[in-house]
Every structure is written in C-alpha cells, then in structure tokens.
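With one protein chain held back, the other chains of the complex are shown just where they sit.
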Amino acid sequence: MTAAKTLKIGLGIVVIAALIIVPMNFNRYGLFILSQWAVMTIAAMGLNLTLGYAGQVSLAQGAFVGIGAYTAAIMTSNGLPLIGALGVAIVLCFAIGWILGYPALRVQHHYLAFVTLAFSTLAFLVFRNEDWLTKGIYGISNIPRPEIFGYPTRRPLPFYYVCLGSLALVSLAVWWLIRSPWGRAFIALRENPVRALSLGIDTRRYTLMAFAIGSALGGVAGTLYAPLTQYVDPVPFHLSLSLDLLMMVIVGGSGFFFGPFLGAMIAVLLPEWLRFTQGYYLMLYAIAVIGLLIYSPTGILGILDRFISERRTKAASAQRAVAKAKLEVTP
Amino acid sequence: MSDAILDVQNLVGGYGKMTILNGTTFSVPAGSITTVIGPNGAGKSTVFKAIFGLLKLREGKVTFKGKDVTGLGQRALLTAGICYVPQGRNIFPELTVRHNIELGAVAAGRDITDLPARIEAALDKFPVLRTKAKQQASTLSGGEQKQLEIARGLLLNPQLVLIDEPSIGLSPLMVLQTFNILKELRDHGVSILMIEQNARSALEISDFGIVLELGQTRLMDKADRVLNDPRIGQLFLGGAMTETAA
Amino acid sequence: MTAVLEVTNIRKSFGGIAAVNGVSFDVQEGEILGLIGPNGCGKSTLFNCILGQLSPSAGEVKVDGKVVTGMRPSELNGLGVSRTFQLLQVFPKLSVRENLILAGQEHQGNMLSRLLGPSDAGLTEAANQMIGFFKLDHLANEPAGGLSYGQQKLLDAAMAFMGGPRLVLLDEPAGGVNLTMLADLKDRLRAINQEKRATFVVIEHNMEFVMSLCTRVMVMAEGKVLAMGRPDEVRANPAVIEAYLGH
Amino acid sequence: MSNLLDLLIAGLATGAIYAIVAVGFTLLWQTSQTINFAQGEFVMLPAFLMLAVMHAGAPFWLAILIGIALSLLLLGLGFKMLLVDPMLRHGVLPLAIATMALAIGIKEAAKQFWSAEASPFPSIIPGGDITIFGRVVALQSIGVLVLAILAVLGLTTLLNRTSIGHQMQAAAQNPTVARIIGVPVERMILLTFLINAFLVALASLLITPIYLAKFSNGEVLGQAAFIAAIVGGFNQVRGAIAGGLLIGVVDNLSAAYVSTQYRAAVPLVLLIAIILFRPQGMLGRPEERTV
Partner (left out) sequence: GAPIKLANVAELSGGGATVGTNWKNGIDLAIEEINSKGGVLGRKLEVTHADSQSNPGVARAQVQKALDAEPYVLLGPGYSGSVKVTAPLAAEAGIAQIMGGEAAELTTAGNKFLFRTSFGQQSSMPKVAKYINDELKAKSVAIVWVNNDFGKGGRDSISKEFAKYNIKVAADLSTEAGQADFAADVSKIKAAAPDAVFVYVNEEESARILKELKRQGVTVPLVGETTLVGQKVVELAGDAANGARGHVGLTTDAPVELIKAFRDKFVKKYNYVPDHNGLKGWLAIYMIKATTEKMGKVDSKGFADALHGFTITAAKEPGILMDATFDANGDIDRQGFLVEIVEGKQVVKQVLPKLGN
C-alpha cells in the first residue's frame, strides 16, 4: 500500500515536472496546443463534476466557456484586468448555472439534456445577435494577455504557465471538493437520489450546487480561452463544444478525478497527432474514440479501475479463504 | 442417484476473480421440494445463477435428468423444463401486468396452443393480478410484484422450479398460499428447489433440506432432520427466536 | 408520554383508486409500532405519504407536534426521522463504509463546515461500529452493489441508524435476512429503542419478528385501519386472521 | 390569415421530415434504451450509398434496393455488432458518445469519398406541387408525411400488440430478466436496429430530394429530430409525429411573428415550458414509480 502510494506520488511529481520543463523549448504551436489542453481540462473538470459525479447531464458546458470568454474579452479590451474578469465570470456562470439547475429538479436524463441543449443554443444566438455587447458575428479581436505580478505574458511560454498554473489551482480545489462530504453527496445524487433524499441529503441544493460549480469552472476556462486565442467570436461556443466536452469527460472516464485530463488530451492532442493523414484525420480520430469506448466503455480510467478492482477482489477472495479455513477446523 | 432430477457437482465460480462457490455439490431428488438455507452471502443465489447459466463456472458440472446442461443458454434450459424465479424485483415495469405474464411463455414459441387458458389459470391462482391486469406493472406493490413473477415463472409447466426466496414481501397468507401451490406442483410430480430465509416454514413443507455455507454444502438431509438438528438451529435458524415466538 | 408521530386521516389515490383511504394513528415516544396487512393494502404508500416521498391527497402528519405534511424527505430527516425502503436502496458503487458515512454526514455540522472539514465528516468510527454490529466486517470496503440480497438489506437498515434518529420507519427490514442475524437485529432495535429513546414503526410480514418486537400492532386492509392493539390481541382477532394471517 | 395557413402547411411539411427521423430515436429508446446521436447521419448516408450505386451504372430502382440492403448491413447489423453489443451494458452515455464520434466519422467519410458539394438526388415521388384548399403543397412533403404516419402506426402496432413487440420492450427494460424467461435478447436488439436501419433508408430516399445529398445534412436533421422526439415523448413511438410536426410549425410561426435572428431559440424556449409542465413529453408515459 505504502509502496503504491510512493509510486503514485513519484509519478505525480514526474508528470508535473515534465509539464513545466519539457515545453520550455516547444515552438509556438506546441505551446498553443498545450495551453488549449489545460484550458479544456478545466472546462471538462467542471462538467465531470456536474455529470460524472452528480449525474446531471448537461449539454451547456460549452456555453459557459463562451460566457467566460466573452466576459474576459469585453472587460479586458476595455482596459479592465483579467483577474477582475475572472471574478465576474465565476459569479456570472455560477449564478446562471444555478438557475439552469432548476429544470434538473423536475426533469432528468434526456429531458435534461434537451433543456441544457436549448440553453446552449440560446447562448450562441445571444453571442451572435447582440452586436452592441459582443460585436456579433465579427467577434472581438486583439484581446490582450494579462500581466501577472507585473510580469507580461504576451509570449506563448509565459502564457502557457498561466494556463498550467490555473489548471493546478482548479485541480486542487476540485480534488478537495470531491473528497469532502459534498463529493460523496454528489455521488449519492447520481447513484440513488431517492435514497439520498431520505437520508437528509438536500438533493435540491446539491443539484443546483453541482450545476453552479461545474458551470463556474466552465467560466474559468473561458476567461483563459479569450486571451489564449486573442479573438472571440460565437462559432467556437456552438453546441459542438459542449458535445466535445461531454466526449472528453466520458472518454477520459466519467466520475474519475483524472478523467478530464486524459479526455482533454485525447480530444485536443490526438487530432493534432493524426493530422499527418490529411483529410482522413477526423475520420481516424472518430474511429479511435469509438475503438477506445468499445475496448473500455467506462473510459480510459475505467481500464485502470478494472485493474484495481481485480486486485481488490483478489484480496477479498483471500479473506474468504481464511474464513473458510477457520470453518474447516472449528466444526 | 438415479432418482435425482438435478445433480450439481463440484461447482467452482464467482464474480470476476472472486471465488464464491468452492465446490458446491448436491442433488435434487425428483418430485420433491428441496430447500436451501444458509447465512446471508453464503452463495445460495449464486448457485442458482450458475445452474441457470447466468454465471460462468470455472469448474463443475450440472446434470438435469441425466443430461449435462452446464453452461446452456436460458432458452435451452427453459425448453428442457427448468424455470427460475430470481430474488428481488424482476418485472418489466413499463409493460402491463398481463403482458408481463404472457412473456413467461416466449421460450416455448408457438408450441403452446393454450396460452390464454394458462394465463387464466395463473390469474386464478393470484386473483389480485386479475384485477390489475391492465395496469402498468411498476404500479404494483412489492408483494404483488412477487406474485406476478411466480405466476410468470410457472406458465411453462416446468419440471424443475428454481425459486429464490419467494416469501420475501409476501403476507403470511400469501406465503401459505404460495407454499400450497408449490406443494400442489410437487404432488403433480414437479420438482422444486427453493431458497428460503423463512426457513422453518419452508422446511416444514419440504422433503429435503440443504445447508450452504461459504459456497459449500455443509449438510444435505431429510427436511425434518435438518429442522430438528440442534446445531443447525443454533447456527442458521436463529435458535434464540424459538422461545420468544412460541 | 408525548406522541412523536401523529397521522390524521391520510388519503392517497392513484387514478381514482384509493391506496390509502383515511388512516389515522399516533405513535408515542419509545414505542415500537408494527404495521401489517395484506399485500397491496397501502402500507408502503402510507409510509411514503408520511415521509413526503408522495404527497397525500388529504390528511395531516405531525412529528413532535409540528405539522410536517408537504415537507420534503430531506427536511424530515433533518428533524430526526429516517427510514428504509421495501426494495433494496443502497448506493451500489460506494463501499459499505462509504454508504454508512454518507447516511450520517448530513447530521454533522452545516454545509460549509462539511465542505471545509474532514473527508469522512468524523464518522469513520461510528461507521465501523455499525459494520461490526451487522457482521459486515469482511465487506466494509466492497462496493455495496456486490453484496447479497440479505447483506444489502442489513446495510440498508444500518444506514437508517447512522444519523441518530428519533423516529425510524422500516419497510420490511427482515425480508431475506437470515434468522440468526434477525435475532441480533431484533436485539439491536430494542437496544436503540431503549437507550436512545428512539421510536419505531415497522412494516413486516414476518409474524414472529413483529409479535416479539412490537409493543403495539396496527393492521391495515384495503387502505384502512382494520385493527390496532397489543400483539396478542391482534393475533387473536378473527378479522385479522381472515384477511392476513390465514390459519 | 391566408398567410398563417401557408405557414402552417409549410411547417407541417418540414415537421414531417423531423418526425420521420425522430421515429428512430423513440424506437431505439423504447426497444433498447439507447440514444443514437448519429441518427441524422444515418439518414444522410443511404442516399450516398444509392448515388454511388447509380454512379456505377445501376438504374435507380436497383440502387434503391442495394442502398437499403447496404443500410441494413452497415447501419443495422454492423452498428449493432460493433458498437451496441460492447456498450449496451454500460448505460446510455458511452454509447451516446460513441455515436457522436460515429457521426463525425460518417460525415467525414461522406465528404472524403464523395465530396463536400451538395448533389441533386432523384425523387421517387413526382417533383410537382398539388393544390389543396387553394394552397400549393409539394407532393414530396406529402409523401414524407405519409411515410412518417405509416411508420408510426406500424411500429406502434408491432410494439404494443404483438408478442415480438413485447419481447423487444422487455429486452430493453430489463435484459437480465428477459433472458431468464427466455426472450432471445440478442435477436430482439438486432431486430430493433435492423428496423431502424430500414427506416432511415426509406427516410433518406424521401428526404434527400428535398434536402439535396450533402455530407452535413445530418447535423440539422439529427438535432431537430432529437428535440422532436423529446417533446413528443421519448418512450412512445407516436410521440415522434406530434413532436416533429409541432417543432416544424412552431419554428415557422416564430420565424414569421417573433424574430428570424432568434428563430432557432424561440421554439426551444417554448418547448422547455412544455417539458417542465409535462416532463414525460406530450404523448409520453410517465416513468415508473420510484419507491
């Protein structure tokens, strides 16, 4: 057990160190993609909370990334600091996510998917149609990148560190959340809401919380997305982004803490690796995702989970054998 | 041995890597009611699943009427004359009660010509189902659902009935009635293998008793002998309860 | 003695058919009330109406003198009312221990302190005790979904006690539980009843269990109260024998 | 007023298209509890198969037959064996996601192996218009509506009145128990997907002359049909008709009387109200009792 733990910690340190050191001599493209991975991971973590842990299907996560991105774009291009935009985005997305949670109290599964899908469409149309605020289809360009402690992040590498640092902070917060009793309550919501309710778990409040927190993380991702691409228009926040994020969560392993990291890796990096196949790359990407799900319908971490539970049942089997041995000597 | 309708030899198997059955062995004499008792988690339900082909066995053999039926599909087992009423809730919630019952005969395909008559007979045995025949099955109470399952299971006139804790959720009157139905079936030559935690009542109507523990047969004997075995009573029949219950 | 639970004239109908048709009774503090009746007579529906899982078509429910009709189950649980269900209701992917911690955690501190406090809400010890009592030790770390029927039933009952309830409504706790274990369960219920002054209402079809455990027994038939009284009285009542017990 | 009637008729015509695609959603849900997000692409593809066969020189009727056969093979048998079998046990989401990926795959394949251009597609229904109550209606629209209604009638009868239908539903609602009582679950699931494949091939045949054969047709169609199925009632095949027609009509009316810019949203917002008011959809059945 302790050996496994040290191994885990060691592995964690190696990965973190690699994420910090290796990209130092990446070109701009590589850094951009890695930054995108970090941003998408944050958004997917939010969805993983809502969907993976609390079991509430949402097809609106992309819209929250959009709300965050527009908040950042509008505020920073008017000279306000990004950190302020971050605060506004979190509050805004939290509040809207909370409201969006209300239908979830009445409807579930595909009906909930529909309601959130409708919200996603509505958000897209607002981004596109309300020119006075969002500059409509033309989008907002020349979004500045922030200064962190007086240190400019205009170059790709510093900005990558901004994204990576944000990812680290968000990960810590989410990790704390899901191992707290709240996390257990979210799982209860997913596994058996009726029983949860009878155990005093205020499923209403937890449902709304799951939506609100998940959405707020979408907003955080958005506030990073805007300065990353330095241009925001409605197209990227179409329903397809929500579907992509959903795919990341499921493919990574829904309800696993590290699922979104791997899912975002598959969704962001795999297509890039496959680009050498030219016109076939999206087809191959689709086939890869399908193949993966066929191999492990519970996602990449599902494979690991299978392995772990196999070891656990071996241990349990051993316990039984001991009991049986006792039984044979006592009669 | 020759009068055993079902013979279970040295079953080894479980869930994933976990071994639950450790060489379970017993046989069911033809035309008898045989009751399996044992502590929770002993592997009783698992044995039934193994017999009915729902659990992959690592070792062992199941013989029905002298033929090896290990690992056969459910349809084959049903047509051979075995039926299985599992533990817990096993209905099709969105179909009506009548349609639920009718489905009990699908394994026979078109061979059954008297399906309407059989359904009527089943509804006679469980009158509450008749009054609710057009209702969605999910609206039935817990005990009514169990009755539905039993009625459905018997529709094919099986030769061997595997029935897992039929008494759960049934009122005492319904338990009596169900046991009477089982007795009647036995009197018509049907063999019954039953799991019961309501062990006293079950053993009283049984011919044989089997005690299962940790996936192994601890004892197999005449039902009254099992019932009166003091050690068994202490260990598995809640010895203390007898005094207060009287 | 004060009434912990007062139920007045509860009715519930589904599409015109009354499943519960005007039931009134009360339960005094420290009582163990048995609730029996033929299948489909409305026992579970009555529970669901009392506990806010269903909203009754008419009638009133009071807990400790306070009207709770229309309250949500979680609020009722907050008042110290807990329950079990007739069908298995555990959290299949959580381990046995996690199931128990979950069952107690909402009674520890408030939302914020639960977020910031320890991961187990300080309940590991209590959960382990409960596990020990129900003889589930070797299964403590297994996912609850992999337990046998009887084991899940026990876990389900154990969960109802994690929050230190005042009033517990149990729907067929004995179904599928081994007789030896059942004797233990009965002792445990009695102990909790006496030490913690917890009050029980128990639906059960196992007559030995009901008659030896309960202080009073209520019999329902076709949505109405058929009889109410001491166990021996009820058992001897010809109407009850006719409708429920058989001969 | 006459304007309103025009809009209604046009809305019904479009709605019929959504309805016929939506039937697939409700069918798959009722008989296998799966959601196929590639349903739109499933409708897009058979037309390309038929075009390819025609390109190889076959006459239209032969292309139709081969197209349907290929569709049964690929979208029925292949889909069931490759995707549904491994994932069905794991709940709705993995398969739903896999079908999203499949949608991308089919779309890209159609683009890569055919072209990104829209191609005209011959119609088995004469292309003309007819006049009903003084309104001009395209014959093709009527054909689509008729097929949608027939499909729903046929499937409803199959599912609710025949033993096969009950077996299909049983296999979906509780596969383990279905197996225990002898329902050939595998065969039922296969049948489900074969019926779906047949339906999409027919739908493709009727819709493509109106939409033109284009790789991206599935996106709009699939989404509209998904919404139609939910609004109509996901667990009842007949809900598809109601949902489809309603969406078509509301869409037209809102575009005409509310806002073209928010055209896509107005019906959705209205329909959310329906869903919240009647969570099971217009013609759906409430889900089972929970306690």
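Per-chain numbering from 1; labels A, B, C and D assigned in written order.
Just so it is clear, contacts are C-beta pairs under 8 Å (C-beta built on N, C-alpha and C of every residue); 3 or more make two chains touch, one makes a residue touch a chain.
The structure displayed is predicted, hence computed values, not measured ones.
A.B. asks: Shown chains touched by the missing chain?
C.D. replies: Result: the unshown chain touches A, D.
A.B. asks: Out of A:Gln36, A:Ser242 or A:Thr298, point to the residue that touches the absent chain in the complete complex.
C.D. replies: Residue touching the chain left out of view: A:Gln36.
A.B. asks: Tell me which residue among D:Ala116, D:Ile132 or D:Leu153 touches the hidden chain in the full complex.
C.D. replies: Counting the whole complex, the residue in contact with the absent chain is D:Ala116.
A.B. asks: Going by the touch rule given at the top, which residues of chain D touch the chain that is not shown?
C.D. replies: On the chain D side, contact with the omitted chain comes from 3, 6-7, 9-11, 13-14, 17, 108, 111, 115-120, 129, 136, 138, 210-212, 214-216, 219-220, 248, 251-253, 255-256, 260-261, 263-264.
A.B. asks: By the contact criterion defined above, which parts of chain A meet the unshown chain? Give residue numbers in ascending order.
C.D. replies: The list for chain A reads 27-29, 32-33, 36, 128-129, 136-139, 141-142, 225, 228-231, 233, 235-236, 272, 275, 278-279, 281-282.
Rule of thumb we're sticking to: only the chains that are shown with their structure count from here on.
A.B. asks: Among all chains, whose Cα centre is located farthest from the one for chain A?
C.D. replies: Result for the farthest chain: B.
A.B. asks: Out of B-D and A-D, which chain pair has the most contact pairs?
C.D. replies: Of B-D and A-D, more C-beta pairs in contact link A-D.
A.B. asks: How many angstrom lie between the centres of chain A and chain D, each centre taken as the mean Cα position?
C.D. replies: Centre separation, chain A to chain D: 31 Å.
A.B. asks: With chain centres taken as the means of their Cα atoms, state the distance from chain C to chain D in Å.
C.D. replies: Using C-alpha averages as centres, the distance is 47 Å.
A.B. asks: Which chain D residues touch at least two other chains?
C.D. replies: Expected reply: 291.
A.B. asks: Could you say which residues in chain C touch two or more other chains, in rising order?
C.D. replies: Those would be 44, 53, 85, 87.
A.B. asks: Please output the residues of chain A touching chain C within their complex, sorted ascending.
C.D. replies: Spelled out, the residues of chain A in touch with chain C are 177, 179-182, 184-185, 187-188, 191-192, 194-205, 312, 316, 319-320, 323.
A.B. asks: Within their complex, state which residues of chain C touch chain B.
C.D. replies: Going by the criterion above, the answer is residues 14, 36-40, 44-45, 86-88, 139, 146-151, 153-154, 172, 175-183, 186, 205-208, 211-212, 243-246.
A.B. asks: Show me the residue ranges of chain D that touch chain B in the complex, using the header's touch definition.
C.D. replies: That would be residues 163, 166-167, 169-170, 173-174, 176-184, 235, 285, 288-289 of chain D.
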